[in-house]
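Have a look at this one.
Complex shown without one protein chain; remaining protein chains in place.
Letters A, B and C mark the chains in the order given here, with residues in each chain numbered from 1 onward.
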Amino acid sequence: MRAVSQPKLKLAIGLGATCSGCDMAIVDLAEKLTDVFKAVDVVFWPTASDQKLEELERLPDGSVDVCFYHGSIANEENKEIAELLRKKAKTMIAFGACACHGGIPGLANLTTTKELFATVYKETPSTENPDFKQPSIDTTVSGYSLHLPEKFDTVQCLHSCVNVDYFLPGCPPEVPLVEKAIEAITTGKLPEKGATLAPNRILCDECPRERQEKKISKIFRIHQTIPDQEKCFLDQGIICSGPSTRMGCGAKCIAANMPCRGCMGPTSKALDQGAKMIASLGSILGLEGEESMSEDQVKQLVDQIKDPLGTFYMFTLPSSILKRRNMTQK
Amino acid sequence: MQETKVIKIDPITRLEGHGKIHILLNKSGNVDEAYFQVVELRGFEKFCQGRLVEEMPNITTRICGVCPWNHHLASAKATDAVYKVDPPEAAKKIRELGYCAFFIHDHAIHFYALGGPDFIVGPGASPQERNIAGVLKKVGAEVGSTVLRALKYAHEIEEMVGGRAIHPVFAIPGGVSKPLSDSDCTKIHEMGKFLLDFSKFTVNTFEKTVLQTKRNFDLLKDDMYRLKTFYMGTVDAKGKMNLYDGDLRVIDPEGKTFAQFKPSDYLKHVSEHVEPWTYLKFPFLKNVGWNGLVEGRNSGVYRVGPLARFNVADGISTPLAQAAYEQMFATLKRPAHETLAYHWARVIETLYASERLLELVQDPEVKSSKIRTIPTATPEEGVGAVEAPRGTLIHHYKTDPDGIVQGVNLIVATTHNHAGICMSVKKAAQGLIKRGKVDDEILNMVEMAVRAYDPCLACATHTLPGQMPLEVNIYNSEKKLIKRMRRL
Amino acid sequence: MTEMADRFEPQILGFLCNWCSYAGADLAGTSRTQYSPNIRIIRVMCSGRVDPTFVLLALKNGADGVLIAGCHPPSDCHYLTGNLKARRRYHLLLKLLDQLGIERQRVRLEWISASEGEKFARVVNEFTEQIRALGPNPLKAS
Partner (left out) sequence: MPEQPKVGVYLCHCGTNIAGVIDIKKLLAYVETLPNVAVARDYTYMCSDPGQQLIRKDIHEYKLNRVVVAACSPALHEPTFRKILQEEGVSPYFFEMANVREQDSWVHMKNPEEALEIAKDTVRMSVARTAKLEQLEPKQVKVGKRALIIGGGISGISASLDLANAGFTVHLVEKSPTIGGRMAQLDKTFPTMDCSSCILTPKMVSVSRHPNIKLYTYAEVKDVQGFIGNFKVKVLQKPKYVDEKKCTVCAECVKVCPVEVPDEFNANLSWRKAIYIPFPQAVPPSYVLDEENCLGLTPLACGKCKEACEPDAMNYDDAPKEIELDVDTIIVATGYDPYDPSSDQEYNYGFFQNVVTSLEMERMLNASGPTSGKVLRPSDLKEPQRVVYVQCVGSRNERTNLYCSRVCCMYAVKQARQLKEKHPEMEVRIFYIDIRAFGKGFEEFYEKAARDYGVLFTRGRVAEILEDPKNRNLVVRAEDTLLGSPLELETDLVVLSVGITPTVEADEIHKILKIPTGPDGFFSEAHPKLRPVDTVIDGVLIAGTAAGPKDIPDAVAQAKAAASGAVSLMAPGVYTVEPYYALVDDTICGGCGTCVLLCPYQAISMENKRAKINEALCKGCGVCASACPAGAIKPNHFTDEQVISQIEQAIAK
């Protein structure tokens, strides 16, 4: 632990488009690691205590040692806040799946604000909106204009908006990782910038299940079978993103007998988690008897995978190579 | 100074989710109008289309990291319905067991960290004080460690049952993924006992700090914090309050049962109204109709959440909670319209959740390994509802024969309460802001009206949350900004 | 020539396996078979080396079409079965492209042996016209 004499580390916890699960994770952390938190001085954490934005604005640039930023950038306000925090913080850490990779809300990149409004404010069965009123950026009510921040068509992860020094993935990041990170920060033992503060191996490394050399002939969906708790999911024909996903989460989902969906994102050597899943699954699926397989049989085989995008990019669409669905297609 | 002002409270702190409040003052500086805005939207309803329906329990937890459990379970129940499967009793009980732990966790955090400070530390205290630290200072550090321990235990139980506490993964169509071992149950039982004591203590703390503190109790009963609306909540077969399953019951402002129905029939009873100035919709009772943000019998506005559950239920199935429930309605006339009484009902629910958790963990069935029913029917459509800490939560899915989601509809607690919150804000503001006089205490007391609902805008907007920073903008009659106070 | 000027000229990127398709392309050369000048070629050892990541990158970098060419299945593959892996990945990738709103016709898998110089030329011509009809890669703008 660090010497008490040192000045406390100034920590800011900022947020954009987030489910606040990351906040909760930090609360847990505070519960579990009171002594770690003794070493830091939370100068800014809107979720947990009252602070005025002015206080943050008044702080000299770079006066905050570290900022944990969670959530993605989904509207103009998120962007402003991210930029402000970047100015104030010496070290900017993308905290959690949304900030690192876009997270599940990043799946909104499959659509546009326009489509989304149509669904939410019109098509949903409980909505009663015959003349399709929809939220607008500026509305005048009883003579006053109310402003709504504009929602971006494309959800961005933090590093596509501001310069990020470190990445702390997970949905939400697991306590041991955050603990290590804070440890590294307080002791000034951070790796070189741009690093991800989690092991660079894949989940299988910490997965206790027994594995075979991979070959799959039939895909099972989780509700269709009762997985053997001792055996690798893929060996049982259940899609698991573990092989394309960074370890460090403690394989808790696996322990709960549920396959990995990739919230930690890919390793530093894999550019695009989804593409990698396609390459690996495409290789091991139908490996047996591949020589005698007809084109049609191959098609049927891969048709067992109903939602490749949703399954393989569940957490990383905004940080993937194509980032979003192309909407110009006729 | 006789200028027209707009006070923009943006954003409100110590709330989950993202929103703004605008208070419009008239020439005399009194409150003319008040608007409560939810400023973000993620559109799960849209991008969940095309997903595998069995993944929905995992996807929809990300609507909210504060209350992922209710989404996880409502979603799982919806997928049960989509696949027309009835999970084994054990699975249902395991789901409810974890849910109880989550309720304790969520309610405790709200009482001690988010809502409580207003009473315990006092609405006038400085912002730096008005937080969990301040609370612990007031109630004593040893209490602090008890609270932290309780949160830790609840968290551990959630993790044991759900795989993870934040964003659990265990519930799937037809049951749960993992059974509970004997040793799990023993541990849970031990921790459960502590949680029960903790809940009793919390109820006492509430009584001491709120009921027996005149200033606070007056505040609680003050008319500016009262709202006469319909209420909706879940009741079991015996009409008792239930958090995991049951019928939805609606009572009118006088307390008479207005409707009782299966969640799957919600469309016959609930509709949503859209306003252009907020991303959040306004649900209302279809059979009363939308008449704007007004109180009373002729307005379709209804409220959900702890107070609503207490108002609609005929009682609570566990002894201690039942006693506290009776005591509450001995003090307040039923149905209770005092918005701040949400806090009271909330702490009593903590007690219920602890009692129920102990009941369940001692039920031999939760150790059964029969926790899955494999679906055989062709998936079509299904509704799943639970009582979230903040009120009724409804998930509704349609799929194609492959189980690919075609349509999603979500109505979450804070959305049900949206109209209520708006009206509470206006009422409180009208009661508090006179002749343009606005200070931090006043603003905070306005926020208190909102905080009572413990609104989770993360949920409400399913929709990007982040908590609600507070911004106060005072404009002159030319709508020029002359003063700004903003919290983030 | 002038009216050709404003005609859309697709830019196609081809991943050719070293042993069959690249040699096939060479044969087209040695036999002086002329074909559309719209393809740029990257040599890989085997069609099984082509990572879907490469295809997405090519599209992201503005390629209007991507050709993957390897040895004829089942057994011509110099590495015995690399082409079969390529085929399965390809069909899975097409499903992903659908979901990403990219016309699946922009990515094409062909079997071209070392002796099929003519076929290589024909494939490039066909593919060029197919993409021409499809129009430019929508991602080019971004």
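Quick note on the criterion: contacts are C-beta pairs under 8 Å (C-beta built on N, C-alpha and C of every residue); 3 or more make two chains touch, one makes a residue touch a chain.
Since the model is a prediction, treat every value here as computed from it, not as a measurement.
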Shown chains in contact with the undisplayed one are A, C
Tell me which residue among A:8, A:147 or A:214 touches the hidden chain in the full complex. A:214
Out of C:23, C:92 or C:131, which is the one that touches the chain we can't see? C:23
For chain A, which residues touch the unseen chain? 200-207, 211-215, 232, 234, 242-244, 247, 266-271, 276-277, 279-280, 282-284, 287
Which residue numbers on chain C touch the omitted chain? 11, 13, 19, 22-23, 25-30, 32-35, 37, 40-46, 48-54, 57-58, 61-63, 72, 75-82, 85, 89, 113-114, 121
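In this text, only the chains that are shown with their structure count from here on.
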Touch graph across the chains, line, ring, star, complete or other? line
Centre-of-Cα separation between chain C and chain B, whole angstrom: 55
Let me have the rounded angstrom distance from the C-alpha centre of chain A over to the C-alpha centre of chain C, please. 34
Flagged in chain B as touching 2+ other chains are 50
Quick check on chain A: which residues sit in contact with 2+ other chains? 110, 307, 309-310
In the complex of these two chains, what residues of chain A are touching chain C? 110, 270-272, 274-276, 278-279, 281-283, 285-286, 290-293, 295, 298-299, 301-303, 305, 307-310, 312, 320-322, 325-329
In the complex with chain A, residue positions of chain C that touch it: 51-53, 55-57, 59-60, 73-75, 81, 84-85, 87-93, 95-96, 99-103, 138-139
Flag every residue of chain A that touches chain B in the complex, lowest number first. 15-25, 27-28, 31-32, 34, 44, 46-54, 56, 71-72, 74-75, 77-78, 81, 103-105, 107-108, 110-111, 115-116, 119-121, 123-129, 133-136, 139, 141-142, 144-146, 148-149, 151, 171-172, 221-227, 229, 252-253, 255-258, 261, 306-307, 309-311, 314
